[in-house]
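Only one protein chain is missing; all other protein chains are in place.
Take a look at chain A:
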């Protein structure tokens, strides 16, 4: 059974039909890269998967739960799905450690001592074990993004959604973030990424989903699809970004 199942999902922003019947299944442990031009609906699709955005028709089932924007449902979903954003979104008034400990202590009622241990663990994992007491504003963008990943990991999600998480970073900082993702993929974490990093999609990703005008235009094994695109739209897109 798939971990995430998207069935004929439609979404409108007013008159704008942004998702036009999306079907997508993601198995546990899969690394799926969603690519496409801006405005193709890829971020919207990702945001529908954890209830940040509502959809008007169809169904999304994640880890056996129906996804909706209802607060109670979003909170339940948060136990299974984590999300990392383009703009990091660390809480500026909390230290790195406090950022990570917040959800485990508040939501999972983990004891403070345990949450601290957990936070230190995930920080080591992203290579920032020495930043526990630091405030986010003192970190570089790449470091902030790795803290954001660690913060998600502390909730032990089954799937991690990444919304263009390297797009706001200086080029030289992108590598460190991708390395963390690569390590997570190797450990079997299910990753769904909206990304422009074609090399990463090809080398680390299992599958590529190319979205075009609100539809899944072409999808398949990452290496195959990127090496030999079947549709002119994808061919053109790859030509433009590589």
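The working rule: a contact is a pair of C-beta atoms (placed from the backbone, for glycine too) under 8 Å apart; a residue touches a chain by one contact, two chains touch by 3 or more; residues count from 1.
Quick note on the criterion: contacts and distances are computed from a predicted model.
Participant: Given that one chain of this complex has been left out, which of "3-isopropylmalate dehydratase large subunit", "Amino acid ABC transporter membrane protein 1 (PAAT family)", "Thiamine biosynthesis protein ThiS" or "Glycine cleavage system H protein" is its protein name according to UniProt?
Facilitator: Its record in UniProt gives the absent chain the protein name "Amino acid ABC transporter membrane protein 1 (PAAT family)".
Participant: Using the document's definition of touch, tell me which of A:87, A:183 or A:213 contacts the absent chain.
Facilitator: A:87
Participant: Sort through A:28, A:74 or A:238 and give me the one touching the missing partner chain.
Facilitator: Among A:28, A:74 or A:238, only A:74 touches the chain that is not shown.
Participant: Which residue from A:11, A:42 or A:116 sits in contact with the chain not drawn here?
Facilitator: With A:11, A:42 or A:116 as choices, the missing chain is touched by A:116.
Participant: Which candidate, A:45, A:60 or A:155, sits in contact with the chain we can't see?
Facilitator: Of all options in A:45, A:60 or A:155, contact with the hidden chain holds for A:155.
Participant: For the chain not shown, which residue from A:97, A:205 or A:229 touches it across the whole complex?
Facilitator: Once the missing chain is taken into account, the touching residue is A:97.
Participant: In the whole complex, what residues of chain A lie against the chain that is missing from view?
Facilitator: Chain A touches the chain not shown through residues 50-52, 71, 74-75, 78-79, 81-83, 85, 87, 89-93, 95, 97, 102-103, 106-107, 116, 132-135, 137-138, 148, 151-152, 155.
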